[in-house]
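A single protein chain has been omitted from the complex, and every remaining protein chain is retained in its original position.
Chain nomenclature is as follows: A, B and C, assigned in order of appearance, with residue numbering initiated at 1 for each chain independently.
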Amino acid sequence: MSGSSFGKIFKITTWGESHGTGVGVVVDGCPAGLQLCEEDIQKYLDRRKPGQSRFTTKRKEDDKIEILSGIFEGKTTGTPVSMIVHNTDHRSADYREIASYYRPGHADYTFDQKYGFRDYRGGGRSSARETIGRVAGGAIAARFLDTLGIHFLTYVKSIGPVTIDAGHFDAKQIYENALYMPDAAAAGRAQDYLEECMENGNSSGGVIECQISGVPAGIGEPVFDKLDAALARAVFSIGAVKGFETGDGFAAASATGLTSNDAFYYDAQGRIGKKTNHAGGILGGISDGSDIIFRAAFKPTPSISAVQNTVNKNGENISVSIKGRHDPVIVPRAVVVVESMAALTLTDMMLANMGAQMQSISSFYNR
Amino acid sequence: MSGSSFGKIFKITTWGESHGTGVGVVVDGCPAGLQLCEEDIQKYLDRRKPGQSRFTTKRKEDDKIEILSGIFEGKTTGTPVSMIVHNTDHRSADYREIASYYRPGHADYTFDQKYGFRDYRGGGRSSARETIGRVAGGAIAARFLDTLGIHFLTYVKSIGPVTIDAGHFDAKQIYENALYMPDAAAAGRAQDYLEECMENGNSSGGVIECQISGVPAGIGEPVFDKLDAALARAVFSIGAVKGFETGDGFAAASATGLTSNDAFYYDAQGRIGKKTNHAGGILGGISDGSDIIFRAAFKPTPSISAVQNTVNKNGENISVSIKGRHDPVIVPRAVVVVESMAALTLTDMMLANMGAQMQSISSFYNR
Amino acid sequence: MSGSSFGKIFKITTWGESHGTGVGVVVDGCPAGLQLCEEDIQKYLDRRKPGQSRFTTKRKEDDKIEILSGIFEGKTTGTPVSMIVHNTDHRSADYREIASYYRPGHADYTFDQKYGFRDYRGGGRSSARETIGRVAGGAIAARFLDTLGIHFLTYVKSIGPVTIDAGHFDAKQIYENALYMPDAAAAGRAQDYLEECMENGNSSGGVIECQISGVPAGIGEPVFDKLDAALARAVFSIGAVKGFETGDGFAAASATGLTSNDAFYYDAQGRIGKKTNHAGGILGGISDGSDIIFRAAFKPTPSISAVQNTVNKNGENISVSIKGRHDPVIVPRAVVVVESMAALTLTDMMLANMGAQMQSISSFYNR
Partner (left out) sequence: MSGSSFGKIFKITTWGESHGTGVGVVVDGCPAGLQLCEEDIQKYLDRRKPGQSRFTTKRKEDDKIEILSGIFEGKTTGTPVSMIVHNTDHRSADYREIASYYRPGHADYTFDQKYGFRDYRGGGRSSARETIGRVAGGAIAARFLDTLGIHFLTYVKSIGPVTIDAGHFDAKQIYENALYMPDAAAAGRAQDYLEECMENGNSSGGVIECQISGVPAGIGEPVFDKLDAALARAVFSIGAVKGFETGDGFAAASATGLTSNDAFYYDAQGRIGKKTNHAGGILGGISDGSDIIFRAAFKPTPSISAVQNTVNKNGENISVSIKGRHDPVIVPRAVVVVESMAALTLTDMMLANMGAQMQSISSFYNR
């Protein structure tokens, strides 16, 4: 069944494998009149590009976006925006061997079980290159949201056992280190940890945190399309995500009502605010006007060169050491993917919310 | 925008508020020929019924299900199954007071912001009674899955700081204590903790775990309708959920590839199995044939009698103590809701998977 | 697969069989703040009620609507509006005989083929009573549209060979005769024709025409959710519809560009209008600001008492004469069903259109 579309009003459909002609996305339902050029997309893609540091795959790709439709004289026309990134550095030979066995922690086995066979080159559709379409689409969504005063701050909160220190949060640091951590000291420790992983042919997981500011109250469509439920699905659809939480998240389970509830208050201007934000900006599945906060847990990169046990297609139990160009940690490159999925979700929900009240509909249609 | 439907092939649409005529659900897309009677639904609803222990609301409701359509001579006909539970014990008077202010931790404020006003009686649509429709629909899904050899084991893993002890798991205990915990000793400690909460007019959160056995490999529709992404959305759409994780979940973020990957092996019968199940039964968004395992974190019940600060509609900062019949913990009653959402998700995905391979489609249509 | 929902933003889900507890609908996505009471729904249902003239079934039903949720203090709350009409006059005994054979022109055979068996009582889900849910939902949509200045004029254009005369159109007549024809003379001739049909145990088809005024330009979502495509599906989903056309319809196929194109012009107020309306108010799938005009062709009621050939379940070729209470023509009662489906379609499309332009979205969110 079709599973490559995301969104109802603002919808993306992604396509492409690691080793085919390219990967891409069709963005449908983008409002007309949004100023947009390839540079807006490219700067997002550059954040997930491989080859940026020692901790990312050696694969060299330009990942150059090409917009094929939907833009006229620098603005979206309301028709689908189709985009493509060509695959330029694909050496299928590297992957011929993995056709014969199932890599632990990968989708090789499950794709074979589902579809009867698989495009084994570079993981095919389950490759991280699949996320290029998400990011290209997400860049448009982020542009849309930016126009409405909504902004993202997304970063790596932890890598393996190394977590940013409370009180050391420095947003400027995020783009200063290769790991996108808002704490230079923690980033240093994380780099040491990753070096150790690489020496052992091992890999690491990590946690990404996202804060979204400027979201008006009222966004989210109960009871199944709640904002947090939609974000959960969006983020969990990214490969390697094993956990998702909003606000206090799992910590809320061991808390009490008194420590978990956020008190409302009137500020000096008579606006309603909250003293704290344990809720992460969402109450009853609807944004409450404070910052949206969520985290995603990523498992370690499954491709490791250390020896592992598995099975081959000849019915044999074997041990393997996976060769090839793999990141010891995918978390830094996933930051922009998480941000993109959140932007896509929020954009769709912002549009969905426009029909919530009869009064605003009447205004819209001048009645 | 419509947000009260869940599922694509097997779809439920829920409706109803805490204090209207009743609550209900329409189950559409249920295959014809499934044996089904009201008793199958009722036994699920009874698991979420209030008034079962000291820790659940005093509200007395029979929550008696009535099937209105879609069944003929004891079997589903393929047409929509509409079900209703009448609200019998609704005392609106209790709630008139809360119309004037916003309860902390509740959706009062966000509903007002979104819709311009709200049905304040008992929380209206954001009441826990909304889950009755989910459970009634989930009971049919569970019946469907049971026919295919798929079974659920869902229970409370922790309440506040009290967690079941490793090595003390006893499935039989789940239905032996009011808290649905698979560990009698932990259940005892949790009860003590809840008594303490009640004395302080406070409440507690907790964690629910769900294991699903018998799921064949191949279920899930990448890249956006992955099985884990669909479960994440399903479970996160339940009120009060703040976190969701599969397999090792957040712990995977601090693990390494070597400890996180599950090794495949051939068993004596030549079938492929996994030595461990860190993945929680899902690889690349597709079931791998081992047990599906996930957890959901619930925040504490926001309605507490302890004094809290908030605002009223007159522009005043006030302090309130919430009266009425409220559970100090909703987690035990939410067990069947979590199970229901998982059953609905899995049923939809099982049906979606039938079109994955040309060969099986040809067989189906005898070509 | 679920097929009982219609609409994306404003969505209805209908349920119920001819001889179960009742029939109903859940309306989800209705904007909050629409004034609505049961009387608004009832007056729509009364237009499709049986027992109103000699030409409609003798079945006596009150078809009394009951609203179960979604309304608070006389206004919609933004949550699902669930509605039910109880079945009061169902004599299953009448229908036991038809369980054994397939009625020509009915869905008996196809339901058996699809689902393996069927609820044969009164046609089950394929009964005309299924349309009650559509009309109840359509009444809310019509109320929504009325608020925006959009109005319907729906009537019977022809019954069998009797068509309203060109130049004799009199809108006031529509509610003056039992056949809902806007031409008293034609209505008289049609009644004579129907009497003749009844004498022969025969039945008649007919054509319904619908004009919608006040629709702003810009409604419709190319390329697959064009306004006319959506109307075509909506109207064709009504039982017995065999044809649908907009504007000049099939006549356009034998016309030329010169006679088919509508010339634009500026009126005295500087507004753009069209000299003619061959297009029926839709160009490129988007409303052009002139009246929407479409027609639907209905086949004759398949239930007739004249002798017909068919098969029974014992493998025998038999001849039958169908007993029971059946209309010699369903077209007059279908007028409100057609109008309802059009109202539902247009409402959904009006809401969908709100996200078409960046500029209006920015205004909506005050940026």
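Assume a residue touches a chain if its C-beta (ideal position, glycine included) is under 8 Å from a C-beta of that chain, and two chains touch if they have at least 3 such contacts.
Just so you know, these numbers come straight off a predicted model, no measurement behind them.
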Identified contact with the non-displayed chain, of C:69, C:173, C:191 or C:310: C:310
Listed residues A:49, A:114, A:189 or A:274, member touching the removed chain: A:114
Selected residue (touches chain absent from view) among A:15, A:169 or A:265: A:15
Missing-chain contacts mapped onto chain C: 1-6, 8-9, 14, 102, 104-107, 109-111, 113-116, 125-126, 130, 158, 160-161, 197, 200, 202-207, 217-226, 228-237, 239, 241-250, 252-258, 260-266, 270, 272, 275, 278-280, 282-289, 297-304, 306, 308-311, 315-317, 352-353, 355-357, 359
Touch list for chain B against the chain that is not drawn: 8-10, 29, 31-34, 76, 78-79, 144, 147-149, 216, 222, 350-352, 354-362, 364-365, 367
Sites on chain A contacted by the missing partner chain, in the whole complex: 1-5, 7-11, 13-17, 20-24, 26, 28-29, 32-33, 66, 68-70, 72, 75, 77-82, 84, 111, 114-119, 124-125, 351
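Quick note on the criterion: only the chains that are shown with their structure count from here on.
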Chains touching both chain A and chain B: C
Nearest-to-centre chain - CA centroid comparison: B
Centre-of-Cα separation between chain B and chain A, whole angstrom: 26
Geometric centre distance via CA averages, chain C-chain A, whole Å: 44
Junction residues of chain C, two or more chains touched: 8-10, 29, 32-33, 78-79, 351
